[in-house]
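What follows is part of the complex, with its chains left where they were.
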Amino acid sequence: MITQKELHISTQGRGAYDLSSQVQDAVAASGVETGLCNIFIRHTSASLMLCENADPAVMRDLETFMQHLVPDGDPMFTHTDEGPDDMPAHVRSILTNSDLNVPITDGRCALGTWQGIFLWEHRLAAHTRKILLTINGE
Amino acid sequence: MITQKELHISTQGRGAYDLSSQVQDAVAASGVETGLCNIFIRHTSASLMLCENADPAVMRDLETFMQHLVPDGDPMFTHTDEGPDDMPAHVRSILTNSDLNVPITDGRCALGTWQGIFLWEHRLAAHTRKILLTINGE
């Protein structure tokens, strides 16, 4: 049994957005009890991650780390058509993930207690991001 | 045909632990000849990787690299509830992977000759890590 559902997520610019509830709802609606949920982002300047879901400081620290590792406006970058955050957004996407594959057990994503599913918007401006869920199982 | 099995791996603190045999054994026990094995870690301070399995120096060098890239106790981090290795463990997890998806051919994970499946414990202290295998195929 395979079903697909596309989520459209409106971001308010750079930052992490918790998708866990929307993914769990889609898994519940699919009727799959045992299987896998593939989460795929159809963009190259925003990405996906599984991350600690309890303390907002984790996301702030992740953002701080990434801004040090891949600074906006770094003169090493030549692909700057869309501004100083254009190429850093691609690099940040490559260093994280465009797809996640989460097991489904007893009709739910078998996340750990502290694990959430996040969209990480890397562009400074607001965007609408398309995320395709593919739920496969029995 | 979909089967799941949870591994409980006891780590002795930071370092890489080879899971290849345990994963291959679970695949063999499943009876799946052609398909995929999803390996999912239910934690955000330890991660998974496919890495060179022959020379222990590779793991030592990876550890050296990560300690330079994400130093324990870096003052940029504010999420320090569990100590100087708390936030670095989350960052290291984000930069590597929480899930791996390995093809199964002829009843075995189709790893390359030099490819092993590793748990990377990022915390300094010993932990028990839950890893869920989902084996899907025919």
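Think of it as A and B in the order they're written, each chain with its own count starting at 1.
Note that a contact is a pair of C-beta atoms (placed from the backbone, for glycine too) under 8 Å apart; a residue touches a chain by one contact, two chains touch by 3 or more.
All of these numbers come straight from a predicted model, not from anything done at the bench.
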With 2 copies placed, total copies in this complex: 3
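The working rule: only the chains that are shown with their structure count from here on.
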Approximate Å spacing (C-alpha centroids) for the pair chain A, chain B: 20
Touch list for chain A against partner chain B, complex: 34-36, 49-52, 55, 57-58, 60-62, 64-65, 68-69, 95-97, 100-103, 105, 110-112, 114-115, 136-138
Residues of chain B defined as touching chain A within the complex: 2, 4, 38, 40-45, 69-70, 76-79, 81, 87, 90-91, 93-95, 97-99, 101, 130, 132, 134, 136
